[in-house]
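As you look at this complex, bear in mind that one protein chain is not there, while each of the others sits in place.
Moving on to chain A:
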């Protein structure tokens, strides 16, 4: 079974209807805003590095305007927000990102003699793969557990990506349209507002 695909526009259309509560709409609509973001926490170069890394972890070649994940991380770090816990083996989040992103650049330098942002996509993928495998070279990894950093990075970006209405559209999630309640909840039972998979 190939991965299902869903029609475009389902979530965006639902957000305009009274199937979605006002509170839910107020949470989701601002995430569709694509206006330019100025980093608050990272300096420009580090921010661009994070964007480049996020673009390899969440490649979106089909989107004219990819869902931006770096602002979510930058805003959180600027506010000093936490999700309630941290691996004791890890430094505080701001320091972990500083060391981890720096480590990714170091690995790019060692492997390809250029910073990450100047590499081709296949080369960037090799660097990310080396971090994912825990084999990336770089001095910073002496100070940061590489496996935990990659796990934290992946999880935070995953949460940022799948919180976005367009990503929810991509996977056929319409749980936000809950005002009438769900009556058809058994396997293969759909409500009229649930998008059907696009048959290839």
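Structural remarks
Everything below uses one rule, namely that a contact is a pair of C-beta atoms (placed from the backbone, for glycine too) under 8 Å apart; a residue touches a chain by one contact, two chains touch by 3 or more; residues count from 1.
Everything below uses one rule, namely that contacts and distances are computed from a predicted model.
Missing from the rendering is one chain, named in UniProt as "GMC family oxidoreductase" (options: "Branched-chain amino acid ABC transporter permease", "GMC family oxidoreductase", "Carbon monoxide-induced hydrogenase" or "Transketolase family protein"). In the complete assembly, the contact with the undisplayed chain comes from A:27, out of A:13, A:27 or A:111.
Although one chain is not displayed, chain A still touches it through residues 1, 3-5, 20-21, 23-24, 26-28, 40, 56-59, 75, 78-89, 91-95, 125, 128, 132, 143, 150-151, 154-155, 157-159, 161-163, 168, 170-176, 178, 180-183, 185-188, 190, 194, 197.
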